[in-house]
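The complex appears here minus one protein chain, its other protein chains still in place.
By written order: A and B. Residues from 1 in each chain.
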Amino acid sequence: MHGRRGLSFYLLAFFFALFVLFLYGPTITIAILSFQGPQGGLTFPMNGVSTHWFGELFKQQAVGDIWGSFRRSFALGLMVMVTTVVVSVMGGLAFRKHFRGSGFVFYLVIGSLIVPSILISLGVGILFNQLDLDVHWSTSGFGSQLTWTLPFGLLIMFAVFNRFDSAYEEAARDLGASPWQTIRHVVLPIIGPSLIGVALFGFTLSYDEFARTLLTAGSYNTLPLEIFGMTTSVTTPVLFALGTFTTAFSFIVIGLFALLYWLSNKRRAIGKD
Amino acid sequence: MKSKTSNKAGSKYLNSKGTQRRTLMKGAAATVAAGTITGAPLIWAQNIKNVTLRQFGTGVSNLNDVANKVKEDLGFTLEMTALDSDSVTQRAATQPKSFDIADIEYWICKKVWPAGNLQAMDTSKIDNYDNIVGIFRNGKLNPDSVIAQGTAPHSVGFVDGPEGKEFVDEESGWMTLIPTIYNADTLGIRPDLIGREISTWAELLNPEFKGKASILDISSIGIMDAAMVCEAMGEISYGDKGNMTREEIDKTMAIFTEAKKNGQFRAFWKSFDESVNLMSSGEVVIQSMWSPAITAVRSKGIPCVYQPLKEGYRSWGGGLGLSKNLSGLELDAAYEYINWYLSGWVGGYLMRQGYYSAVPSTSKDFMSEDEWGYWFEGKESQGEIVNPQGVVLEKAGAVRDGGSFEERMGRVACWNAVMDENQYMVRKWNEFIAA
Partner (left out) sequence: MSSTTVKSSSAKPSSAKPSSAKNTLVGWLMASPLVLILGCFLLLPIIAIVAVSFWASTEYSYFPAFIFENYEFLLTSPVTLSVYIKTFMFTGITWFLCLVIGFTVAYFLAFHVRTLPMQIGLFLLCTVPFWTSNIIRMISWIPFLGRNGIANNALQDMGLIDEPLEWLLFSDFAVILAFVHLFTLFMIVPIFNSMMRLDRSLIEAAVDAGASSRQVLTNVIIPLTKPGIMIGSIFVVTLVMGDFITVRFMSGGQSASVGRVISNEIALLQYPAASASAVVLLLTVLIMIGIMLRFVDIRKEL
């Protein structure tokens, strides 16, 4: 298998390249169209080339509030991220206790993963409506998104703890560490890098969630809702400029997480020396 | 909770608003507080600057420029949320606490008024009430006009009192919506790709345009387009298009479902923007369209015509409604806002986009003579016609399709409608979309 690179390697590499092209096709199309001239529309042909629409993006739009929604989505993403990490770690640790009824909780988590998102939106909307509560992105929207991010977080935690060598914990206990000390000084540092993954999932799944926030965001739009609104009211490539911009922003976020991951690995490596 | 939200610039207002709102919720205490405030004009003038009104509506009229101008002219903050028309209906019907002012269409009003989330407005507090065009008051553009079928604005424009739930036919002094914007819609076509005269709604289902036609997927509007088409084809003669029987609905939907299955439609659209894109990219050459959407296509240098048809237009109108939760200072601010709305600046702004203002006489002061001549009187333009954003829409010598205000609004055949059998119609429409 690991001998010379045969024909199959090149065929597969070609397939992979095609796939990447397919994945990036729309992203590239958006990127090109976001440089439309000032008279250009949302479709080809190009009508001149300019950075006009990026400039427009930073001005106030005729309708809506892109930056307000961006700030909300960012804040919501962070809230969801932190909650997902904390709750997933606690959940992951809980499952190691094999407590009675863990099966029920497990299927609850799986259920959360497979329930179509529109049901959550509809259900939470109805629930809040009937309880006479206001829907708001930071309450109902927040909760609805957690039903999507928590299962991901927990699945990662399961995968992590399944490979976790409990000898470390035993050693800590034998040395007289309390359960909390064991978690704080032994378990958390070991699973740390995976938590970055959980955090990343939590943030991005929230940041891009549309269906679950549709009926649960209340008066103020999150970014995906705003973009959806824009598709109904904006006829200019400013929409694509926004797409290009958010992609660039995503790159920055990934970069930051990658850096964090690298740093934490490096620190651990040093620690091991 | 409110104070945590949203942008920094507005947080000051939101804060004071948050407090106010909570106080107001307490009912009795709030009434006392509000009474004290309105009793003292000086304090009022200062306090009103701290008011924030939350308005929502479709992108058509929920313009940030309006909010900015309100801040400038009136001093208080207007927060705009633009939504698609489904979400607008939804919010008006189910989330009364999420807004102070609803910018909705009249057919939506007919649907959601009975939910009791809006309060009637006292017309004696509306300065320009007497100047509002007849369409919104007695239904008649001119004294001898015939009222078109469908949900005509005046028929859902008045209720029998401040707490009224029933619509009344006469000008009762209590208005559901203050009219702001309206227009007459017709088929938009690409003359370069069609190359012949189009004069009837029936052309929408002409097999010649197979795969190149489109229709609006908002049931209350789409069904009226469909009815105009079926009637023009001579397939169905309706008792009242605006209030169809189940049988008429079935027949109409059957004709359209068949056309859909034969591949007549390229796409359905739900928003202004989609219709513009479909038309300008050449995906669609004939579709029911809004006048400013046609202008938008044309401003990209693509030929597109707002085609007057012999059967007449399908018309729509929108207005501002007040949330039932408004009271005291905020209610005063809302009246202030509405009076300002009708005083001409917004009217001129909307007219220069191709809509009509409910009080044309005040809007005239905010338009140049040439603009007024082109947009309202149907005269040939003397110079370039530009929209409020400064984009050139027409060169000198252009004449507006469909002509003057009287010619357009005088030939309305039906209004967007909510019928008695609306729930049935909606289900049938849903089936048509799914078919």
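Brief remarks on what is shown
In the analysis below, contacts are C-beta pairs under 8 Å (C-beta built on N, C-alpha and C of every residue); 3 or more make two chains touch, one makes a residue touch a chain.
Values in this document were obtained by computation on a predicted structure and should not be read as measured data.
Checked against the full complex, the one of A:Ile110, A:Leu175, A:Leu188 or A:Leu259 touching the unshown chain is A:Ile110.
Per the touch definition above, the residue from A:Leu93, A:Ala177, A:Ile196 or A:Leu260 contacting the chain not shown is A:Leu93. The missing chain lies against subunit B, touching residues 86-87, 89-90, 93-94, 111-112, 114-115, 211, 214, 217, 219, 260, 265-270, 277-278, 281-283, 418, 422-423, 426-427, 430-431, 433-435. Residues touching the missing chain, restricted to subunit A, are 1-2, 5, 8-9, 12-13, 15-16, 19-20, 22-27, 29-30, 33, 42-45, 83, 86-88, 90-91, 93-103, 105-106, 108-120, 122-124, 126-127, 130, 143-144, 146-147, 150, 154-155, 158-159, 161-162, 164, 166, 169-170, 173, 204, 208, 210-211, 215, 223-224, 227-228, 231, 239-240, 242-243, 246-247, 250-251, 253-254, 258 (touch as defined at the top).
Throughout what follows, only the chains that are shown with their structure count from here on.
Listed in rising order, the residues of subunit A touching subunit B in the complex are 39-43, 47, 60-65, 67-68, 71-72, 125, 129, 134-139, 215, 218-221, 228-229, 231-235. Contact residues of subunit B toward subunit A in the complex are 1, 4-7, 54, 56, 58-60, 62-65, 68, 80-84, 90, 94-95, 97-99, 270-274, 276-277, 280-281, 296, 300-301, 389.
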